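The structure appears below as structure tokens.
Note that this complex is displayed minus one protein chain, with the remaining chains in position.
Order of writing sets the chain letters: A and B. Residues in each chain are counted from 1.
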Amino acid sequence: MLRIRCPWCGERDETEFRYRGDASQSRPAADAGLEAFSAYVYERKNPRGWHLEWWLHVGGCRRLLKLVRHTLTHEIRWVGNAEDQASLPREPGR
Amino acid sequence: MTAVPNPEPVPARADGESSGRYSGWRLLTEGLAGQRGWRRAWAKATPRPRYRVVIVGGGGHGLATAYYLASEYGIRDVAVLEKGPIGLGNVGRNTTIIRSNYFLPDNIRFYDYSLQLWEGLERRLNFNAMVSQRGTLNLFHTEAQRDLFTRRANLMRLLGVGAVRLSREAVKGMVPLVDLDNGRYPVLGGFLQPRGGTVRHDAVAWGYARAASQAGVDIIEHCEVTGMRRDARRVTGVDTTRGLIEADTICLAVAGHSSQLAAMAGLTLPIETHVLQAFVSEAIKPVLDVVVTYGAGHFYISQSDKGGLVFGGAIDGYNTYAQRGTLPVAEEVAMEAVTLMPGLARVKVLRQWGGVMDMSMDGSPIISKTPIDGLILNGGWCYGGFKAIPAGGMCTAHLIARDAAHPLAAHLDLGRFAAGRTLDERGAGPFPYAH
Partner (left out) sequence: MQGPARIAEGLLTDAARPLGFRFDGQRMQGVAGDTLASALLANGRRLVGRSFKYHRPRGIVTAGPEEPCALVDVIGAGGREPNHLATTLALYQDLVAESQNRWPSLGFDVMALNDRIARFIPAGFYYKTFMAPGWAWEPLYEPLIRHAAGLGRLDAIVGEHAALAETVHDHADVLVVGAGVAGLTAAHRLGASGLRVVLAEQDTVLGGGALLDARWAEWRETTCDALAGLPRVHCLARTTVLGAYGHGVFAALETLAGADAANLGRLRERLRIIRARRVIFATGAIERLIAFPGNDLPGVMLAGAALGYLRRYGVAVGRQPAFFLNTDQAYESVFALAGAGIERVGVIDVRSGSLAAERARVLGIEVHEGVVVEAVIGRGAVGGVRVANRDGSQRREFEADSLLISGGYCPATALASQLGAALKWQDAIAAFTPELAPAAGRVAGAARGVFGLAAAARNGEAAARVIGAELGHASLAAGLELALPPDAEATPIGALWEVQARGKAFVDLQNDVTAADVRLAQLEGYEHVEHMKRYTTHGMATDQGRIGGLVGSAVLAQARGLPLAEVGQPKARPYAQPVPLAALAGSEVRQHLKPKRRLPLHDWHEAAGASFVTTGLWLRPLVYSRQSGWQPVLREARAVRTSVGVTDVSTLGKIDVQGPDAAKFLDFIYANTFSTLAVGRSRYGIMLREDGMLLDDGTTSRLAQQHFLVTTTTANAAAVLEHIEFHLQAVCPQFDVLLSDVGDQWAQFAIAGPRSREVVTALVADLDLSGQAFPFMAASAATIAGVAGRVFRISFSGELAYELAVPARHGLQVWLAVLAAGRPFGIRPYGLDALNTLRIEKGHVTGAEMNGNTSADDLGFGRMLKPQADFIGRELSQRAGLHAPDRLQLVGVRPVNRKRRLRNGAHLVAAKARTVSLGYVTSSTPSTELEGWVGLALLEGGRHCRVQRLLASSPVHNEATEVEIVSPHMIDPENVRVRA
């Protein structure tokens, strides 16, 4: 079970949060066109490794959090607010 | 020991001896000889430098695709590459259910084609996968749900697929374990697909592997793909832990890991990877002879021929490649199980495990060419991968052999996302974690 350290509420079980998917892409500009929006809505890097992702703390402060989490080990390396910048740790190898 | 002559075509290139034909008679004769006359079910092939078709992934879909390529489309110059032993991914980790009760007509047709192929599979493969058409029963708990299921059942009936509406009393008669009133979401009735049921999952992988091997396909285990070779327009081969293997066509059938393999070719897919969990109880004498799906939550259950209750629940709702069970889902599934079937309260659960699936962005699968010539994708199976194995294999083989979509799988193309022709059974939108 994931334990997520919410910057506002402290460490909580995953069941308090709602996952909102990949946070690595931002919404294209209004005039970016179909291809850009289609990629934004449908295409996912889906890494087997470090993943930047959104979690909404619906059972707590209702803040949107940004996490750096490993999709295989589930290690959470970083938790921040929606507007915080984060970079993914480098993968060894590939 | 003389084996019964093998009606399958002579293997083009199996490295090992043929496993011969299976039958009750042969069990008897082998039994008298100490069961020492059996041979490998499938040959352990070593890779050759070049094939016409390389299928990446020795799971249900990969093996079925190879088998149908060889047996149906006459293409035997085929290798199936599996990074470990075959059949240990999702084909060996699911809850073994087969059915074709879908909302979208194209999905009904596709999954019912699969059901038809299941129906003749054992004799075709000469391997008993225990296809058991005991029926799948979906319970409904609200009028809105009743209407939705009515719509689905009616469409199935229009398309010639059987579906029966059951009253509360009929549900109780069929599944005495169900507590109709259960305290929270009473059962109002159910819809039965009589031809739905279960299949012994491991046997599906083994049966296809054996038949494909006998038909001349190279099944190469412990051969992990590490890179994709391509020129400007098309794929040319794969780098593996056992060397470079060239091919005209490369088919990815690695659901759960499609994104990783596609990334090697520079493709990004409309897929996220999620874990779906399953549970099995200790073996008890028969108490349940239909597959039951609870409509007020995420819980479905059947009883295996061995006596274990096999059941599952929802996905965890976040990307993961960890093939293991989690606690919140286990608790939720148990709560729903005990609520719907209080008589199971004292049944003990033996194991919990997880399989990682391709969750596509609309909840429906993908059998499609890709923007790269020669690269075929069979993936995005979400919860439907196991039941789709025969049709998925046949339609993928068709796409490879004929260079055109099988008529029953034309709707499963990759282009549907950008075009706005998504196949969203639940209307959940482009959120895999919500499907």
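The criterion applied here is as follows: a residue touches a chain if its C-beta (ideal position, glycine included) is under 8 Å from a C-beta of that chain, and two chains touch if they have at least 3 such contacts.
Nothing here was measured: the structure is a model prediction, and the numbers come from that model.
In terms of the touch definition stated at the top, the absent chain reaches A, B within the entire complex. When the omitted chain is restored, the residue from A:C9, A:L56 or A:L88 that touches it is A:L56. Only one of B:D77, B:E336 or B:D413 touches the chain withheld from this view, namely B:E336. One chain of the complex is left out; on chain B, the residues touching it are 16, 19, 22-24, 26-28, 31-32, 34-36, 38-42, 44, 84-85, 87-88, 92, 105, 120, 122-123, 126-134, 141-144, 146-155, 157-160, 163-165, 176-177, 182-185, 191, 200, 202-203, 206-207, 221, 281-287, 289, 297, 303, 305-307, 324-327, 330-331, 333-339, 342-353, 416, 418-422, 424, 426-430.
One chain is missing from the display, and on chain A it is touched by residues 1-3, 18, 20, 23, 26-28, 30, 32-34, 37-38, 40-42, 54, 56, 58, 62-64, 73-74, 76, 82-83.
FYI, only the chains that are shown with their structure count from here on.
If you average the Cα atoms of chain A and of chain B, the two centres end up 30 Å apart. Chain contact summary for the complex, chain A toward chain B: residues 1-2, 13-15, 18-19, 21-22, 34-35, 38-39, 41-48, 51, 53, 71-74.
Residue ranges of chain B in contact with chain A, taken from their complex: 257, 259-260, 263, 268-273, 317-322, 326-328, 361, 417-418, 430-433.
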